[in-house]
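Omission of a single protein chain aside, the complex is shown with its protein chains in their original locations.
Chain naming follows the written order as A and B, and within any one chain the residues start at number 1.
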Amino acid sequence: MPHLVIDFSANLTDFPEAQILKDVNAALCKSPEIKDEADVKSRTNRIAHFEIGNQPANRGFVHAQLRLLAGRSPETKKDLAERIAVVLRKHTPHPAGMLVQLSVEILDMDRASYVKERL
Amino acid sequence: MPHLVIDFSANLTDFPEAQILKDVNAALCKSPEIKDEADVKSRTNRIAHFEIGNQPANRGFVHAQLRLLAGRSPETKKDLAERIAVVLRKHTPHPAGMLVQLSVEILDMDRASYVKERL
Partner (left out) sequence: MPHLVIDFSANLTDFPEAQILKDVNAALCKSPEIKDEADVKSRTNRIAHFEIGNQPANRGFVHAQLRLLAGRSPETKKDLAERIAVVLRKHTPHPAGMLVQLSVEILDMDRASYVKERL
């Protein structure tokens, strides 16, 4: 059930999408909260049109949103966010002179109405 | 007001976007919860970069997120999710040897701050 979407600004030209997807799934699947590794569905999303703040500075960002069925403890959410952050910290490029912001967000999904099946 | 976003993995090469958008809007508009058919705004989003789990298996996914103004009953949410699932079950391709996951999520939108108008 976990859905992970990683947005990154297109000025992070060498952002290693495949490597990050592989590593972040590995990190999440080691959590006892993930019962079936196949449930982890992650994607990267290159953002071509963006604006950060209102100053003429050289800036980039990477932002991950993890969506989970509601009911996880605050500790579990914090742990999962940190697993993602570890991977992003390691692999996100730091172009010279660019301020790069990294953030991770956890969003609850409504459990009662969630549909999940395998075709 | 309902916003529907349907993500699908790019390995579902024959995913019929136009047909699914048409059918899913028709299915939602038949619900008594939808007062004005023009309110239903749906989009499909082909995901080129994704990773499912951490095993070298042939996997794909389709995931729909429906965003509604808060206040609907659990029964209404379940019904709307199922209307979407029916269409996705019918039209999502099943390439030979691929495990395809289908999921539908309902997300509440804050009613007090929502802006809506026609230009």
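One rule holds in what follows: a residue touches a chain if its C-beta (ideal position, glycine included) is under 8 Å from a C-beta of that chain, and two chains touch if they have at least 3 such contacts.
Since this is a predicted model, take the numbers as computed values, not measurements.
Student: Counting contacts across the full complex, list the positions on chain A that touch the omitted chain.
Tutor: Counting only chain A, the missing chain is touched by 7, 47, 49-55, 57, 59, 61, 63, 74, 77-78, 80-82, 84-85, 89, 92, 94, 99-108.
Student: Which chain B residues would touch the chain omitted from the figure, given the whole complex?
Tutor: Answer for chain B: residues 1, 3, 17-18, 21-22, 24-26, 29, 36-46, 67, 109-110, 112-119 touch the chain left out.
Here is the rule we use: only the chains that are shown with their structure count from here on.
Student: Express in whole angstrom the distance between the two chain centres, defined as the mean CA positions of chain A and chain B.
Tutor: Result: the chain centres lie 21 Å from each other.
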